[in-house]
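Let me begin by handing over the structure; questions about it come next.
A protein chain is absent from this complex, but the other protein chains hold their places.
As written, the chain order gives the labels A and B, with residue 1 at the start of each chain.
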Amino acid sequence: MRLRARSQRKVAKETTEVTTEGATKDSMSDTRSDLTVSLWRGAQQGRYESYKVPWRENQTVLDVVTFVQRHLDPTLSYRFACRVGMCGSCAMTVNGRPRWTCRTHVSSVVKDGRLKIAPLENLPIIKDLAADMRPFFDKWQRAKGAFVPARTRNDEIERIRPDGTARIAADAAIECINCGICYAACDTVRWNSNYLGPAALNRAWTLVNDVRDGANAERLQAVAASGGCHACHSHQSCQELCPQRLNPTASIAGLKRRTMWAYLKGEI
Amino acid sequence: MNVHLYVWQRLTAALMVPLVLVHVAVIFYATRKGMTAADILARTRGSIAWASFYGAFVVAVAIHAAIGVRNVLTEWSPLKDRSAGIFASAFGALLLLLGARAVVAVVLP
Partner (left out) sequence: MTMRHLSHRQSVLWIAALVHRLSGLALAIFLPLHFLTLGLAIHGEAPLESFLRWSDQPLVRLAESGLVFLLLVHMLGGLRLLVIENLPWRDGQKELATIAAGLSAVIALILLARLF
């Protein structure tokens, strides 16, 4: 597949009329030729614009967006970085679902030769397909999603057993790369502007389970307040759509238990 | 929703599970037997047991429903926390009042 991608990019560099030549080359054995792609253009106010993109055998949605920007409309704004599913930058709404576009094959989402692509929901739009991630990260901070060390460099290193219950719980939730898909999918985020959201709360849960952390009193206060973990209704769109297969619903349930006991014991 | 409201809502919910099951069973029984108002009231009048049962049910449901309504208001209406809380408390008070009146109505000898 890597070879195929490389040869596709080579084709793009050599010819200027990729639309026709590329399509003819590849479509000799392929009856489909073009995708109809609707892309959101503008900001909060805007409209969908339609483009025709050659339909190839191994093609991701990111390939499609890149094709539009490089060959059809250079004014298109979009965001990506690694293009191999490790950074989370390329997340967009594709045919109604938030996905990593670099890891979404066109063949798995295309409907009648059509794709509809928009920026992530629940976030302000900067331009076209680029959403403003700042509210997402603000809430991360508000949930106290940052590690606060309890020891200094002069203390002995804390020994953490990888098979300890707390560590297992933290490890199960730790691989979040802040792509924003869960936040975009969450209806409680949509309905409740105070709600910290699945990603921030998931991270708070990993820190609550980190015995090295010294800020758990503040953290539990933060997630027990209005808009914290208790606002979650367990719709579970987050865990259904997380590309890392994380489970924020379960993490949030853990936070609910932890804060409930802290409350009943008078600690918060 | 915060930890305080959450605890009260979940606790009243858990309390009401057995209450609901008994209540539904009672309704089944009464309709099956074709009981009249006189039959029903004969059983409930002067009964400490029924008074406690339905009294507890009324208190629990008033709290539970009020918190639920507050949640729905903050998410589906333009009202924010404070106004939603006021409206919901008023609704809870209404349920408490009407419910207590209903319990008294069937239990007073």
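The rule we apply is simple: contacts are C-beta pairs under 8 Å (C-beta built on N, C-alpha and C of every residue); 3 or more make two chains touch, one makes a residue touch a chain.
Everything numeric here is computed off the predicted structure, so don't read it as measured data.
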item	value
Residue among B:49, B:86 or B:102 that touches the chain left out of view	B:102
Touch list for chain A against the chain that is not drawn	40, 44, 46, 93, 95-97, 118, 121, 125, 185, 187, 233-237, 240-241, 247, 249-250, 253, 256-257
Contact footprint on chain B, counting only the chain that is left out	10, 13-14, 16-17, 20, 24, 27-28, 31-32, 36-38, 40-41, 58, 61, 65, 68-69, 72, 91, 94-95, 98-99, 101-102, 104-106
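The rule we apply is simple: only the chains that are shown with their structure count from here on.
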item	value
Separation of mean Cα positions, chain B and chain A [Å, integer]	42
Contact set on chain B toward chain A in their complex	1-7, 10, 74-76, 81
List of chain A residues in touch with chain B within their complex	188, 191-192, 194, 224-226, 228, 230-231, 256, 259-260, 262-264, 268
